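Missing here is one protein chain; the remaining ones are kept as they sit in the complex.
Note that the chains are named A, B and C in the order they appear, and that numbering of residues resets to 1 at the start of each chain.
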Amino acid sequence: MTTETNVKIAIRDLSVYYDKKQAVHSLSLDIRAHEILSVIGPANSGITTLLRSLNRLFDLTPGSRTEGDILLDEKSIYGPDVSLTELRRRVGMVFDVPTPLPMSIFDNVAYGPRLKSKKARGSVAETVERSLRMAALWDETKDRLKMPAASLSGGQQQRLCIARVLALEPEVILLDRPCSGLDPISTAKIEDSLTLLKKQFTIVLAPHNVQQAVRVSSRTAFMLSGRLIEEGPSTEVFSDPKDRRTSDYITGRFG
Amino acid sequence: MKKFKEKLSGRVFFALALSSISALALITVFIIVNGVPLIAEVGVGNFIFGMSWAPSRGEFGIFPMIVGSVAVTLGAAAIGVPVGICCSIFLAEFAPAPLRNLFRPAIQLLAGIPSVVYGFWGLLFLVPFIRNYLGGPGLSLLAGAVILGIMILPTVISISEVSILALPRQYKEGALALGMTHWQTIRSVILPSARSGIVAAVILGIGRAIGETMAVIMVLGNAVAMPASILDPVRTLTTNIGIEMGYASGPHQQALFATGIVLFVIIMILNASAQYITRKR
Amino acid sequence: MRINPRTTGKIAKVLIWAAALSVLVVLVAIILYILFKGMPFINWRFLTDIPRSMGRSGGIAPAIAGTAMVSLVAIVIAVPFGIGTAFYLAEYTRGNAVTRIIRFSAESLAAIPSIVYGLFGFLFFVIYLDLGWSVLSGGLTLAFMILPTVIRTSEEAILTVPNTYREVSFSLGGTKWQTIRKAVFPSAIQGIANGVILSLGRCVAETAAVILTAGSALRMASSLFSPTRTMAVHFYYLAREGISMDNAYATAALLILLIFLINVVANAFVNRTMAKGR
Partner (left out) sequence: MRGRWIRTAAAGLLGLSVCLLSACGRQTAAVIIAGSTSVQPYAEVLAEDYALLRPDKLIDIQGGGSSAGITAVESGAADLGMSSRKLKESEQGLWSVEIAKDGLAVIVNPASPVGDLTLDQICGIYAADIQNWSELGGPDAKIHIITREEGSGTRSAFEELVMGDRRITNKAIVQDSNGAMRQLVADDPHSIGFISLGLVNVGERPVKAIRIDGVAPTRENVLDGSYSLFRSFLFVARSRPEGPALQFIEFIFSPGGRLLLSGEGLIAE
């Protein structure tokens, strides 16, 4: 199937159900390595469900059921020998609201590394510093690493969450509307870091508005009611959408 | 290693839960196993509706005690519920902050004070008062009802207050915006909306009253006769157990376990209805 | 005749104030009266001496020790089981039928009168397991009695931990156990501690269940298997049998102070949680 060698994640005919309600309808999509893919669409399009399926966090939802397959580096993530903790470490996630754990800034970032076995974890302090630098938060926090994470501003908290994911040294980062509650300045900072991170990671972003997708992503997929309507390079999707529903959404007729 | 811990922790939690539940089941089973034979021998009807309690003569009728429990509890509710609800409205709607800050810990302290202290207080003040001014021996249904009425206050107040405070602000703001007075808002918006919580509070308070033992042993008088007035001494199901358990053996002991079963069933019914009412919300 | 709404409002307000103030007065009167009568007799000797001639004179040291031992046994046994069960209910089986049954029975058993626990403890621990009237029997009975409360309060504390904490921990590659230990437990610990401390208060205050299971021996308990008398039981005998009013007041005052202290500690936990902004 994968003719192009740089496909990182291949979603094959994926259907996802909550109890009886179907949230994603037989969706197929390739996500390439080192790209930022935006998945756009109005509320309740199944975007969050799709993202949560990629690291199988969706499994935690009671009554959930999945059909089809997702391949990460050509291996199914639903295979019997897949370790969930391993998968989630390779596919990190940032949530739509900042979710600092009730502990210090340092401990938040160190949370993931510390879950590993002693041998595998290396120097936690180094990892924390590196991750905070990559998330462009080091300068603001280096003097108060022991302070509770809740004392940071909303934008800082969200960058802390990004740093926390980076500390896992993941391959893929999922961002579910990471800027939805933030002011424009914080949003800009986060978008800057994303562009930098693209070099090392594969990023799947659910942007909080169409403009953000235009600004940061190389490719864009448009979802409506759990179905993939259209996907392609961002420039094409935004300048010349093939589907009428896409253009309606982009131009603000609904959504 | 991690897998092992993961499996082990799940097992341990499961084992802990299972042992807790079996411990709780054990109580139920034990009480039933020890009480049912006597009920079976005497007959359910004779046991529950029998008028004479004389274990040394083989007479096991607990009807006067059921009546006693019900009467004392109703009396306690008649005193404790209106006062308790008034207090919860006061705390939620009227109380100035300093008074509230004095009131809440006081209520909490009262919930924690040993019930025997209430009984003692009743014996010191209430019983002589009733004997001297109202007549009778003082040890009476009335004394028990008043003491229990005071004892259920913390339960009634705290649960009702929580259910009033849990109402969305918009209810109150909406009503006030319609030009209602504060009291009209309380009466026609707040109280009806908090009704299920308040009813649950009342039921739980009643449950506490019906289950109380030591305080009422001290003030009820414990006579095994149908009370003719509120100034007569009565015995409740709990005091029957408390007062006679020390000496009982053989069928007498079984009869006290059987009394426990009746108490158990009453509490279960009360509690199930409280849960049903809160859930319906 | 219609009364003007302002008037009814005023009447209602007066009634409510009157009810609240009279409750406050009665409650404060009960507490202050006993403290006032009892405090003068509380001194070092009263706390450390053994009772003389059935408690007519002397101190209450064995009752203090008995209270501490019985409560300690109850807490040590009930807490791990209670918290473990709560975690099982909240984290492993959320929302299924078994959980609902367990939760219902825990809630119902929390309402069972303590005298019924006493009956059970007497027959099961004292007679059937042949532990006799002892610290252990009393403690185990109280452990059974507070178990439903510990389960319920702990479960509530665990359920108030935001679900995002769990999702974050899982998304960072945590196992269930790591998630519970590192993300859920630290956030729930204060609520759990509050419940445990209030249960301790119930142990200290309980009379009916311990009188049937721990016995009423006045001697200082020397081991878990010695019979003992808790302060509440001692007070009951002193007051009811008119042995010594002074010592009764003093014991009651001590109990009230102890409960007060326990409440203050419990509240400190709640306030710390609030101060953290949760």
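Just so we're on the same page, a residue touches a chain if its C-beta (ideal position, glycine included) is under 8 Å from a C-beta of that chain, and two chains touch if they have at least 3 such contacts.
Model, not experiment: these values are computed from the prediction.
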{"item": "For the chain not depicted, the shown chains it touches", "value": "B, C"}
{"item": "Which of B:37, B:50 or B:137 contacts the chain that the document leaves out", "value": "B:137"}
{"item": "Identified contact with the non-displayed chain, of C:46, C:87, C:120 or C:133", "value": "C:133"}
{"item": "Absent-chain interface as seen on chain B, which is shown", "value": "11, 14-15, 18-19, 22, 52-56, 64, 127-128, 131, 136-139, 217, 221-225, 232-233, 235, 243-244, 246-249, 252"}
{"item": "Residues of chain C (touch criterion as defined above) contacting the omitted chain", "value": "53-54, 129-134, 136, 215-219, 222-227, 237, 240-245"}
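As a working rule, only the chains that are shown with their structure count from here on.
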{"item": "Taking each chain's C-alpha mean as its centre, the one farthest from chain A", "value": "B"}
{"item": "Whole-Å gap between the CA centroids of chain A and chain B", "value": "54"}
{"item": "Length of the line joining the C-alpha centres of chain A and chain C, rounded to whole Å", "value": "48"}
{"item": "Contacts with two or more other chains, residues of chain B listed in rising order", "value": "2"}
{"item": "Where chain C touches two or more other chains, by residue", "value": "175"}
{"item": "Complex contacts: residues of chain A adjacent to chain C", "value": "55, 57, 60, 62, 85-86, 88-89, 92-93, 95, 97, 99, 101-103, 111-112, 114-116, 148, 150, 161, 164-165, 168"}
{"item": "Footprint of chain B on chain C - complex, ascending", "value": "5-6, 8-9, 12-13, 15-17, 19-20, 22-24, 26-28, 30-31, 33-34, 80-82, 84-85, 87-89, 91-92, 102, 104-109, 111-120, 122-124, 144, 147-148, 151, 175-177, 180, 198, 201-202, 204-208, 211-212, 232, 235-236, 239-240, 248, 252, 255-256, 259-260, 262-263, 267"}
{"item": "Complex contact set, residues of chain C against chain A", "value": "94-95, 164-175, 178, 182-183, 186-187, 276-278"}
